[in-house]
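Certain chains of the assembly are absent from this excerpt, and the rest are unmoved.
Lettered A and B in written order, each chain numbered from 1.
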């Protein structure tokens, strides 16, 4: 089965609407819906009193309609009664403000009262529905990520720190508490980062973010184990959220999930939305590498793109293109937020398959067509996406680069990784993500010919060694500035940047010269540096490109170090998209890595998954793709050979014979 | 009597200044001053101890000088002793911060201690001055609008909600609390909107704003009744404030006032200040419709315009022009903030008739001339302003559109209404305001030939029916986008926008496509849409203008539906000022509505009130106005016929013979 459907909230509607819903779902070919994500106050209207009748009825009705259920535990939004009964279970801000109900996510994950309440409702659901024939997947909670700074959190944080650091001396050393007289002489002195006079200690903040990720994971695992005990055959997931401020380290969490599920909301109205879609899908596939790269798109907006400040209605065909793109990049289907647009509530204008206007609407009509396409693809979309190139992703490095006091305020980890991915995407290379912070990194690297590391600011000795082995064994490593700077505690590796990689790269950086927004620095190959420059000294590396302006004129800018059987490239300046793409094309050429399908027309995209080749025309003119051999269009069954024309805005999947 | 004067704070000055003040007032022709607005700490320096001697003396002195008193109850600013005695009477922010004294408006209107203290000082003033011969008008409080989120407010809010919704089930239904698990199982769970994790429930926020307006009104009524009891012959008012964030629903309040009084501060340095003046005056007149449209300008800045970030000194003549403009639009006079500029305090640079420089100053000299003009107009400025066009104004719609989570962050209710008014103002049409949310809307609509509804987002079934009747009876209705979307609880009217008006307009909108700032969309009449576009389907309406660009090319943009004897126009795109003006001119032409005086020179304005015609030259060159017949200049008594020349910056009132 391909998952096709979305979040469904029957509790918002009278039961006569349910009848229409199931009929419309069948019309659209919906195969699965997510139930109960925010239904706690409907399921347990008073503490300890449960009302499952309505859920029984809709589960049965969906089952009768042949629609599977992704059943959520509703623990992301405790009901108002929880607040009054357990005020200590509400989250507290860094300023000491205790938040209250009236929105969602109003809980402190470290509060025993919250954890007990969450276990209770999850256990009730498990007991009642674990063997319901409609149940396809458990969906624990929603978008874990809530932060709290209360005293209960402080206690839990201290426990976590004791485990991590072993002793207060070790913690003081790791956090460099000699700076600004911050040495702790008693565990009781340590709290979460809270409002203070000036800059906080970045190591304190970094460890708190690690703690928070682990603490939330603990809450997940508790529910998972309880659901698994009720029926070991039903897989369990939780929906990861991608975005500009993420509280959990998904790469570490993924090991605890049966299925990696992802909520993904591109935020650009233009072609960048497609680049974001590709990024989101590739990153999700990276997290899912234990499952052969198969994951599930749990939420995306069907007909809108939430751009900053404005909801952009997708152009005709774009819903289909986005959906097939996720599929091509490893998703087990396409689920949306949401099935039916609500009449009220904080997100009453958010996107839906059945909008306020009802089924007689552009989005529902496109959904019917998409449903047909997905049905035709069922059983045929499978198998891995094979990539020779991987990009490094490291949540702790991201967190560390969100601190204040950095050399430039504009340093943007996510933008940096996104830019590398976009360059590879535009050149048409299949691209994976790897996670240098995980223990298995050494083994993972062996699959790739090129690894690119943007902003790998924190790196352990073991990871640095694995990267050295990768290059020594013939790999091509591309390292950008601000990588290898610090150990995992955030302490600088001394003696010259990039400390962890100096020997591997054969360079030594003695001075950073970040550039102001809009400023450029000339390079001697005719390109220009942006955002960043540095004084680099080579120590073994060959200089490929030199700075040609400013006080750096003549100094190395881009270098390559032969190391074992491989090459380690250092890219000191920031580059704009085109220059970066040209550089990575050069690395690919040296490494013998080719795009998925050469010769694509402009604004075309090709993705190969298993035996299928997906082609996308994001442009507004038709384009013809040269094919490597005879092929068959999956949906129509039509045979093609030599080339295939894709209409503007179109997408198609073909099987190469 | 025409009111001419302003806020007077003798408590800030030694008594020898009072002597000069009265002499200067007489020199300027001042007829009335507002006393005691912020004098609580002078009148009741300690709880329960009163000092009225100084107020007696200045009241008597003013009376002796022939100057009337608008006597305020000083309850907008409790003295510091109140804070210490009744800390629970201070307001609390959404973050739980209890504010303290040191500014003004530091009270919680729901706190019994505050209400008791306010009643006590009001009763003392009533007892002492209700029959003072100088007393012309009671001025209760000042600019009601203070917000509080404390537990006392919560209790009062719950009482209000019980009355509004009847039951908790009804409230849950109205607020769609099934969204995000917000269902309330006990009234005690409901608080004012407070700091929470993410977006609040917009229905919760909307009801709180309605409650706050009613709660403040309750405080006003309490004082009003007490003052009225002391002497039923003295009229009672409170000063309404206009602005970008208003806490009270003036249209509803107006029914409880004897006189509608308004504080109005235009905020533009250029001609927009004059457009704002016209808007403020017309809106005030709308609120005062029960009084034949007569209201009182209680405060404006005589010599300054408070533009964002800068105090702009008015050019010579502008004080006079603004003042006469308010008069022409229904005001019973022109009162200013303030008489004498203070030496200290938070507003020490705010505007005054007697500035820091003293009477030997441009502003005081202009005031003397203005006083003479007003004296000449006394007894002649009276009667109604007659308008064929009305614009809809609805505070709850405004509040609802101040929520987060809207389709576009730039949606700006006030700007939208202002733009419609400005277009009508520039074309020279006399324009009223009507309030579709009031019960009497049906009767009110009968006076007009054209009604324009910008952003009437919330609308009840009854109001929608009244608007249908208006059109059926021959009216011309112009509806803009985002109107008729929701019921008064903020629940979307399903089936296609604009739900409440689909049948009347003969259109159905299936998709919104808000435009980014600066973006445009072509229309097939050569105009351009801005800010907003939509996918419109007609269902009976004639398409007058179509979209000509983007994915909407060819779809209806502006439509007209014949309905009964009238026409209902739908304007889907946003328009710039000129395009909107051309469209409304076209509607006016179809409706047979003409400007006040055709053929005005550029930057001229004409307003008719009763038998007088006011002419304004806001430009910097003289201009000649063609007159419909012989006339007499009121101030000079000079007869004119055929035409009248007005000097740059000048204003004049004539009586058409």
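Assume a residue touches a chain if its C-beta (ideal position, glycine included) is under 8 Å from a C-beta of that chain, and two chains touch if they have at least 3 such contacts.
For clarity, every value in this text was computed on a predicted model and none was experimentally measured.
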{"item": "Oligomeric state of the whole complex, in copies, if 2 are shown", "value": "3"}
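Operating definition for what follows: only the chains that are shown with their structure count from here on.
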{"item": "Chain A residues touching chain B - in the complex, by the definition given at the top", "value": "9, 11-12, 38-42, 45-46, 74, 77-81, 83-84, 91, 93, 95, 97-106, 146, 269, 303, 307, 309-313, 315-316, 341-350, 355-358, 360-363"}
{"item": "Chain B - residues contacting chain A, complex", "value": "95-96, 175-186, 188-191, 193-204, 404-410, 489-492, 494-497, 508-514, 516, 535, 551"}
